[in-house]
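One protein chain omitted, others in place.
When the chains are written out, they are named A, B, C, D and E in that same order, and each has its own residue count from 1.
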Amino acid sequence: MAVTRIGNRKIDEIRKTEIITNFLRHPLGSVLIKVGNTRVICSASVEERVPHWMRKQNVKGGWLTAEYGMLPSSTNERFRREATGGKQGGRTVEIQRLIGRALRAAVDLKKLDGITISLDCDVIDADGGTRCASITGACVALQLAVEKLLKQGKLKSSPIIQSLAAVSVGIKDGTPILDLNYEEDSTAEVDMNIIMTESGEFVEIQGTAEGNTFSESQLHDMLKLGRKGTEELFKIQKSILNQN
Amino acid sequence: MAVTRIGNRKIDEIRKTEIITNFLRHPLGSVLIKVGNTRVICSASVEERVPHWMRKQNVKGGWLTAEYGMLPSSTNERFRREATGGKQGGRTVEIQRLIGRALRAAVDLKKLDGITISLDCDVIDADGGTRCASITGACVALQLAVEKLLKQGKLKSSPIIQSLAAVSVGIKDGTPILDLNYEEDSTAEVDMNIIMTESGEFVEIQGTAEGNTFSESQLHDMLKLGRKGTEELFKIQKSILNQN
Amino acid sequence: MAVTRIGNRKIDEIRKTEIITNFLRHPLGSVLIKVGNTRVICSASVEERVPHWMRKQNVKGGWLTAEYGMLPSSTNERFRREATGGKQGGRTVEIQRLIGRALRAAVDLKKLDGITISLDCDVIDADGGTRCASITGACVALQLAVEKLLKQGKLKSSPIIQSLAAVSVGIKDGTPILDLNYEEDSTAEVDMNIIMTESGEFVEIQGTAEGNTFSESQLHDMLKLGRKGTEELFKIQKSILNQN
Amino acid sequence: MAVTRIGNRKIDEIRKTEIITNFLRHPLGSVLIKVGNTRVICSASVEERVPHWMRKQNVKGGWLTAEYGMLPSSTNERFRREATGGKQGGRTVEIQRLIGRALRAAVDLKKLDGITISLDCDVIDADGGTRCASITGACVALQLAVEKLLKQGKLKSSPIIQSLAAVSVGIKDGTPILDLNYEEDSTAEVDMNIIMTESGEFVEIQGTAEGNTFSESQLHDMLKLGRKGTEELFKIQKSILNQN
Amino acid sequence: MAVTRIGNRKIDEIRKTEIITNFLRHPLGSVLIKVGNTRVICSASVEERVPHWMRKQNVKGGWLTAEYGMLPSSTNERFRREATGGKQGGRTVEIQRLIGRALRAAVDLKKLDGITISLDCDVIDADGGTRCASITGACVALQLAVEKLLKQGKLKSSPIIQSLAAVSVGIKDGTPILDLNYEEDSTAEVDMNIIMTESGEFVEIQGTAEGNTFSESQLHDMLKLGRKGTEELFKIQKSILNQN
Partner (left out) sequence: MAVTRIGNRKIDEIRKTEIITNFLRHPLGSVLIKVGNTRVICSASVEERVPHWMRKQNVKGGWLTAEYGMLPSSTNERFRREATGGKQGGRTVEIQRLIGRALRAAVDLKKLDGITISLDCDVIDADGGTRCASITGACVALQLAVEKLLKQGKLKSSPIIQSLAAVSVGIKDGTPILDLNYEEDSTAEVDMNIIMTESGEFVEIQGTAEGNTFSESQLHDMLKLGRKGTEELFKIQKSILNQN
C-alpha cells in the first residue's frame, strides 16, 4: 500500500529542519531546533563541579547529564505540568535518560575535568520526534558550550569525540518511512529511534512494536532510512556550526 | 542621587516591549512577550469542563486558572527543574496564584459557562519583571482564545470585561524607577508590582521592602509610575490585537 | 450603603485584641494572640547556626524565617492536615513567605550573628485575619526571644530595629472597613493587608480585588484605616512588653 | 534503689490532669487536656459521609479515624514541621493509628450510620505521655460531639459503648512508676502504654523495652499501676462531663 | 465454643515452621522463613558506617535498623506497590519500627562499633503473622551476619546478647489460640504479638482489641500461649544455627 505523507513528503525524506544557535541569553550553549512543526529549546549549562557520586568514588574527569520537559501548551491536549503533579512521568524519565546516555558517547568525559554539563531539552511545540530533535539539537548546544569553555581556558583540549544525530523511522501500513510526525507516529506499526555518529556507527537504537512485531528485513530497511536521515542532519549541524 | 540605567533609559521609561501573537501551534491563544531581555511564552488552553469543586458546590459559570514556570536555562545560574525536585518552589506558587487571581478580574466568570481556561506562563529568558510580563502577555493570550471561542460558537458573548497590564516599580538609591530589570531589582530598596485595568483602576498591588520600609509619599510616586507604565503597555496590547 | 458589623463594631474599629506572653514552655519566645475569635500561637525558636546557603555563600550575620500552619480543627469545615497530604498548600506557602519577609524588616540580620530564628505561627481558631494576627504576634514573640538572648549573652546588642504590626482592611458594599472577620472577608470586594512600622512606614502592602478592581481614592481610604489600626496594635504590643 | 520524682510525686501517682471542654470554636467537640506540662488540643469533627472504602465495600454504619501532630514549638529542640518535610514521620503515623484503633473500641460504629468522626490530637506542649493524653482527651471530645449529634437529631441513639482512658507506666532504675514525664520516659528501661475501659478491661497494651527486656512480674506491677492511673483519669473525665 | 482449626491444629500449636539459611547471594546473612503458608525473606546487610545522627551526636558504637515490605503479589487481593504510590503505608511503617526496636534488644550496640546492620524483611507470601515471622527470621539472619563479621575480623567479640522469637496469639470466639493464620486473625476479637528472649523475658508485647476489649485473665492466657510458642521457635532457630 502506498503511503501518502503531508506535503507530498517522500518516504525517505526528513522534515524541514532548522537550528537557531545562541537562542537563550544565559546558558553557555543553546539552540532552538525546528523539525517540521516540532520545536525544542536545547541548552548546555556548565557547572565547575562534579556530582556527589563522582567525588565519593573518586572518579576522575567530568560528567554530562540531561533533562527533558514539555511545556503544558506544547501538545494538542494540554499536558499536565509535571512540577505541579509532583514528579516526572515515566515517558519523561525514559527520554531524559536516553538523551544523557547518548550524548555521553559524544564526549571524552575524562577531558571534562571537574566540569558538569547539564543539557536541558524543553519542547515548546510537539509534533512527533521530540526525543530525536532533542538529541540532534543538544549536540549542537554542547559543541557551542565547549567552544566557549576552550576560549575561556577552562578546558585545555576539546572533549568532543564526534557529533551525534538522531532520527525516528517506522513502519506504517507495511512501508518503512523516515522521520515520522505525530500523526504518523501514533498510527505506525513499528517505531524506532536511531542515534548515530558522523562516522556511521550506532550509539543507540530503540525499536518498539507496541502491540506488533517486525522482521529482520524490516529492521534493515529502517536502519538504512535512519542512516540516510542522520547523514542529512549532520550536514545541517555542520553548516550551522561553520556559520557560528 | 541620580540613577543611571542601562542604555540611558529614563527613570519613568518602560523597556522595549514586543508581543508576538499565535506563537504556539496547539493552544487556542498564545503569545511570546518580550520585555527588554525577559521573554515569556503565555498560552490560554481551553477545556470544556469546570473544576471538581465547582461541580460539587454547584457553582454556575466557568473558571480561569494560571500556572507559572521557568525553564532551567532561563536564569543566570541554572535553575533546578521543579518537576525533578518533586514540587514547585514557594516563589513559583506565589506568582502563579497572583497571575490567576489577577486575570480573573479581566473576565466575567459567569459568561464562561462550563469552560475552564488555563493560562500557562513559561519564562524562557529571565531578566526581571517576569510576573508582570506574564500578566500582560497572558491577558493577550486570553483575548485571542476568547475570540476563537466566540467564532466557534462555544461562547455566546465575550466574557472579557477589560484588559489588564502589569508593571513593576521600585525605589533604587532613593529614586522611584519604572520597570526594573534583574540587576536593578536585586539592589532596589523597595519593589512593587502594580496590576491595573485599562480604565485606570487597581486589580492588585504588592509592595515589598525586603529588609526595608517605604513612606506614603514614596508609595504615591511608585503608583504614579505604575500608572504611566501600564498606560503604555495597554497601547502595545491594543495595537497587537488590532493587527491580529 | 451603611455597613452593619457584628457587635455594632464601627467601620474603623479593630477587634478586641489580646496577647498572652510566654504561652509555650519550650521556645525562647512565644505568645497566644487573640484578635476577635481568631487565635494564633506564635513562637520564636533559636538555633545557633545559619542556613546552608549562607554558609556556602559566606554571608555574614544571621537569618530569620517563618512557617505558618492551621490546625485541622481551626476552620469551620475541617481543614485537611497538610502533613498528611504531603505538602503545604499554595495559600500556606504564600502566607509564610509574607510573614518571614515582613519580620526580616524588623531586625538587623547582621547583628544576629550566627543565629537563626524560626517563627512558627499556628492558627488554632480561624475567623479572618490570621496572617495579620500572625505578624503582630510573631513580632512580640521575636522581641521576647531577643531579650532572652541578650540576657544569656548570646547577642551583644539588640538586632531589633523596630516593632511591626499588621492589619487587614477592605471594601465591603462600597465602604472601607478595618480588620475584617471571616464573614466580612469572604464577601468583601477588596481585601488589603497592611504591614507597618511603629514609625508609620510601610513594610508591605498587598491589595487584592478578587474579580473586582479598586480606585486610587479607595486605596487611600484603606491606607488611612490601616494606619489607624496598626497604631492601636502598637499600643497593645507596648503595654504587653512593658508588663513582661 | 529509690526513685525520686519531680515535686515529690509518688511512684503510683499521676500528674495533675485538667480537661478544658469546648476549647475550640469550630469542631463539634473539643478539649484542651493538660497532664502535668503536657498539653494537647483534642477535637472531634463530624462529616456526614463515610470513607470511600466503606461505600465501595457497602459496609453499613459509620467510621471514626484519628490524626496526631506536634506543633514545631512543642518540643525542647524545635520539631521539624511535617507538612514542610512532605510526610508524617514514622512515630506520628504509629501514634495516630493507635489513637484511632483505640477509640473505635469506645463506639458502636453501626450506630454512627453515615457519619465519619475525625479526631485531631495536636500537641502544643510536649513533656511525655502525649499519646496517652491524646486518647484520654479525645475520648471526652468524642462524647461532647456525640451529645451534640443527639441533640441535633443526627443520631437516634448514642453510639458510645464506654469511656476510655490511657496512661503510661514504666520501669525506671528497676522500680515500676506511673505516668512518666519526658525526662523519666527517656531514661526508663521499659515503657508501656495502657488503654483501659471504665469497666476495667484492656483495649490495647503496648510494652516496649528499647534495648532491654522485662519479666512477667514486672509486667504485672505495671498493669496494676496502669489500672490505678486510668481509674483516676475516669473520675476526672466524669466530673468534667457532668459539669458540661 | 470449641474452635476448629485448619488441619486439626490444636489451639496451642504453632504452624509448621521452617528456616532456610543463606537464601540470598549478596547479603552477609539471609534466610527464607516459612510459617505455615507465610513466607518472608529476611536479610542482614552490613555497612561500615553509622547513621548521620550518631556521628553528629558523637554516639559510640553501631546501629541496627529494619525495613519491611510486601510483594504486590503476596496478598490475596493485589497489594498496591508502595514505591509506585510514593510512600510506605501506615501499617508498613508501624511494623518496620517494631522489628527494628525489637532486634535492638538482641544486640549490644556498643560492640557493633562503626557498623550499621540493615534488616530487610520482604514478605513473598502472606497468610497472617508476617511481623512475627519477620522478627523470628531476622534474628537468624542477624546471627549469620555476625558470625561472618567475626570470621572476617570486623568484630572482635559478638554483640549478640540473646536470640529473640515472636509469635502472635489471640482470642477467637472467646478461646485463646496460638499463631493465628490470616483467616483466624481477621475474625479474632483480640490480637497480640509477643516478642520474647530465650531466657523467657519480654522484649515487646502489643495487644490490640480492634473494636473490642480483653480482660486480665485473657491476657494471662495469651501470655502463656506466647511463651509456649516462642519456646518452640527457639528450638527451631537453635537447630538451624547448629546445622549452619
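In this text, contacts are C-beta pairs under 8 Å (C-beta built on N, C-alpha and C of every residue); 3 or more make two chains touch, one makes a residue touch a chain.
None of these values were measured; they are calculated from a predicted model.
When the omitted chain is restored, the residue from A:10, A:97 or A:156 that touches it is A:97. For the chain left out of this panel, the touching residue among E:21, E:43, E:136 or E:213 is E:43. Of the options E:26, E:56 or E:151, the residue whose C-beta touches the omitted chain is E:26. Seen across the whole complex, the unshown chain contacts chain E at 24-27, 30, 37, 41, 43, 45, 47, 67, 69, 71-76, 78, 81-88, 92, 118, 120, 122, 124-127. Take chain A: the residues that touch the chain left off the picture are 87, 90-91, 93-94, 96-97, 101, 104-105, 109, 197, 199-216, 219, 223.
Note that in this section only the chains that are shown with their structure count from here on.
For this pair, chain A with chain C, the centres built from the Cα atoms lie 50 Å apart. For chain A, the set of residues touching two or more other chains reads 86-87.
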